[in-house]
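Have a look at the structure below before the remarks.
Shown here: the complex without one of its protein chains, the others still in place.
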Amino acid sequence: MTHQHTMTQARLEADRERLNRGRMLISCPDRAGIVAAVSKFLFEYDANIVQSDQYTMDPDGGMFFMRIEFDMAELGERLAQLKKDFAGIAESFEMQWRITRVCDKKRLAIFVSKEDHCLVELLWQWQAGDLDAEIVMVISNHNDMRDYVESFGIPYHHIPVTPDTKAEAERRQIELVEGKADVIILARYMQIISPRFIEVYKNQIINIHHSFLPAFVGGKPYHQAYTRGVKLIGATAHFVTEELDGGPIIEQDVSRVTHSADVNELKRIGRTIERVVLARAVQWHAEDRVLVHQNKTVVFN
Amino acid sequence: MTHQHTMTQARLEADRERLNRGRMLISCPDRAGIVAAVSKFLFEYDANIVQSDQYTMDPDGGMFFMRIEFDMAELGERLAQLKKDFAGIAESFEMQWRITRVCDKKRLAIFVSKEDHCLVELLWQWQAGDLDAEIVMVISNHNDMRDYVESFGIPYHHIPVTPDTKAEAERRQIELVEGKADVIILARYMQIISPRFIEVYKNQIINIHHSFLPAFVGGKPYHQAYTRGVKLIGATAHFVTEELDGGPIIEQDVSRVTHSADVNELKRIGRTIERVVLARAVQWHAEDRVLVHQNKTVVFN
Amino acid sequence: MTHQHTMTQARLEADRERLNRGRMLISCPDRAGIVAAVSKFLFEYDANIVQSDQYTMDPDGGMFFMRIEFDMAELGERLAQLKKDFAGIAESFEMQWRITRVCDKKRLAIFVSKEDHCLVELLWQWQAGDLDAEIVMVISNHNDMRDYVESFGIPYHHIPVTPDTKAEAERRQIELVEGKADVIILARYMQIISPRFIEVYKNQIINIHHSFLPAFVGGKPYHQAYTRGVKLIGATAHFVTEELDGGPIIEQDVSRVTHSADVNELKRIGRTIERVVLARAVQWHAEDRVLVHQNKTVVFN
Partner (left out) sequence: MTHQHTMTQARLEADRERLNRGRMLISCPDRAGIVAAVSKFLFEYDANIVQSDQYTMDPDGGMFFMRIEFDMAELGERLAQLKKDFAGIAESFEMQWRITRVCDKKRLAIFVSKEDHCLVELLWQWQAGDLDAEIVMVISNHNDMRDYVESFGIPYHHIPVTPDTKAEAERRQIELVEGKADVIILARYMQIISPRFIEVYKNQIINIHHSFLPAFVGGKPYHQAYTRGVKLIGATAHFVTEELDGGPIIEQDVSRVTHSADVNELKRIGRTIERVVLARAVQWHAEDRVLVHQNKTVVFN
């Protein structure tokens, strides 16, 4: 099958180049000496920092965030020791931290309903080698997209949802993803996710909302936008929390509309914003560029 | 004074070219034959249509909106007769309508508080010949901008506002503008306008709100935006109605921000959006490009 | 097959609503009375104008352009007579003109090389019902996309091109499209089209160039952009003329890039601009919104 073939080649090549590329993520209370300690540590491991971003939220007594990409010979073999050695530094600075190999990709499960544009976009980006993650399954409450998804060699699970079967459906979903997927993408899934699910996948469920949040929270945002007569419509990718459409925002974008656009035209224009915004958010999360602090994100891109 | 001189020349020249340019605005229930009737009428007057825009809201039994610019010899002398003759057509189609000469400019009164950026923008656009209106006065509850405004030859009225004097202050404002200004621009005026004032200047008071409405209605929108962690901030120019920040939207725009922008940085970025958005809205309204229907605008631009 | 099914339903429904919707396109030397004559003509046919756009290029002795959408009972049966009757008016105003039924869609042939993103976008837009045209075939100098294209029920023709076989390949292409396709879309086809082909499909071949023309004409525009250090990259959809990348521009857009983007990253970002810009241009051309005058376009949208 053409799709799989092309995709696999592009990705294998990219991956080979990055077997020794590592990533370090740090959040901690700000204080002097963090950068010095971390960079000295990496230097002593002969690691070369190829990219480094940092941000201090509220310099007086605030939070410090850092993301480093580094190259280090034989990273695979030395990763466990690297982590062990870093734990001491991390403790002394009260860090939340993670060190990973870039080639250990996040595994995504994509949830979708009837609207396919966000799913199509993610699959295309993935196949083009632009989405640095594994797509391990697609789960849908409809069966429409099965052929298309399976043509990429990706398993498709049809789990119908009705008010009566909702709890059971979610139980089956969790069963499917648990231990197999690291991140859940709600690609216009249009079903409320239960608190229990959100708890298990904390800051790992990305939803695309079809408005420029916090404008038009809730249902039928394009109808709301039409009624209010806005001159720009937008979309918002955010982590899902218990508060409806209230979680940390990862990315937003807008497009200009005129008085002549009716609700269908708003939807049409909006579809392109939605898929672009979601794809960016997923890509950044896949590359560990998104750090969450309280209800906000720090995005290093 | 340099400012006045340059401004006057540019505007006089532009005006001379347009002594015979007219504008026709129409709103009415949609039905067949409107365009035919109107264009035949203008043709019989030897008027040449140089620009025409129309829009039908909801083609089945909806509303029809039209804006025409035309050139007609001796428009000044013939305008009264033109209007009289058009009244019959207008009545038969139940039109709301207006025919004006382009050289009869709208007279603006600008209300401002301490933040000067929107006022500076409007004055600069006006002086550059880009704002096709008269600025007949500036009213402020502070005295800070007097010298600057008066250097353009524009009267400046300082009317302090306190909770106690608010009613009296507004009485003086109305006294100043009534019969002298056609449009009120709230260029970051930051005071609530009373229902009575709004009634007198219906769809003629333009406010700039420093958020992408309907997100962040009310006070301190940049603080609200910071707290919510949005990735774009915006501004909205709208007609003032009794509902706070709820009137018909004329124009909106946004600018990208990152996690690293604190409230002051949001304000700084926002100032440029605010002044550009307000200037566009005022310019369009000055050129009769904005038609209001219920709580929405039709903008022909 | 899912794709075809969904697509067909959405389109059939939209089409049924528009059996009596017509479109009129006019270009002619500007003079008084055009709008009056045209609108009176349509009124006498009991046609209801649902959308009308006009533009006068250079009001003193310039060109007049108009696009009208109208509803008219039994348009199918009456179209021939309508055209016949309009010919007289058209002649008296020296018009270039066309009247069509909206349901008589343009037939597109898409040419593609190895890069698939523009093709994928057009197919997705078409399937979503957003591209109001028929896609009658895909022609490629590679065989890679056959399965994907055929899964939509669209014929796929593999015509390899080498320096030696170029003339013969083009002969076969013309044979395939002539009489079957109205418009040729070069969706990153990357081969020069011969003057003879361009002559046959005058202003009917749309190319997507991967730069913000006229910057970076010719080959490897992303390399050129990287070398020049631009802060925005873009894409341009234009009609193909004999002058390389010099034809009338239909649509352009740009995206912000930073110093940290290497050529591959520019390409990645650029792919999304390219496909969005091409899709817009094709859609507008499909809906007869693009009029060409000399080397420029008038786009009514």
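Residue numbering begins at 1 within each chain, and the chains themselves are lettered A, B and C in the order written.
Here is the rule we go by: a residue touches a chain if its C-beta (ideal position, glycine included) is under 8 Å from a C-beta of that chain, and two chains touch if they have at least 3 such contacts.
Being a predicted model, the structure only gives us computed values, none of them experimental.
For the chain missing from the display, the contacting residue among C:M145, C:L213 or C:V240 is C:L213, taking the whole complex into account.
From the set B:R18, B:K83, B:R101 or B:R146, the residue in touch with the chain omitted from the display is B:R146, counting the whole complex.
Here the missing chain is touched by one residue of A:S39, A:T100 or A:Q191, and it is A:S39.
For the chain left out of this panel, the touching residue among B:R101, B:H117, B:H157 or B:R228 is B:H117. In the full complex, chain B touches the hidden chain at residues 1-3, 6, 116-117, 120, 124, 128, 130, 144-148, 151, 268, 271-272, 276. Listed here are the chain A residues that touch the chain not shown: 31-33, 35-36, 39-40, 42-43, 46-56, 59, 71. Residues of chain C that touch the chain left out of the display are 55, 57-58, 212-216, 228-232, 234, 248-254, 258-260, 262, 295-299.
We take it that only the chains that are shown with their structure count from here on.
With centres taken as mean CA coordinates, the chain nearest to the overall protein centre is C. Matching the C-alpha atoms of chain A with those of chain C calls for a turn of 180 degrees, to the nearest 5.
Residue numbering at the chain A/chain B interface overlaps substantially, since over half of the positions present are found in both copies. Between the Cα centres of chain A and chain C there is a gap of 36 Å.
One inter-chain figure worth recording: chain A and chain B are separated by 43 Å, centre to centre, where each centre is the mean of the chain's CA atoms.
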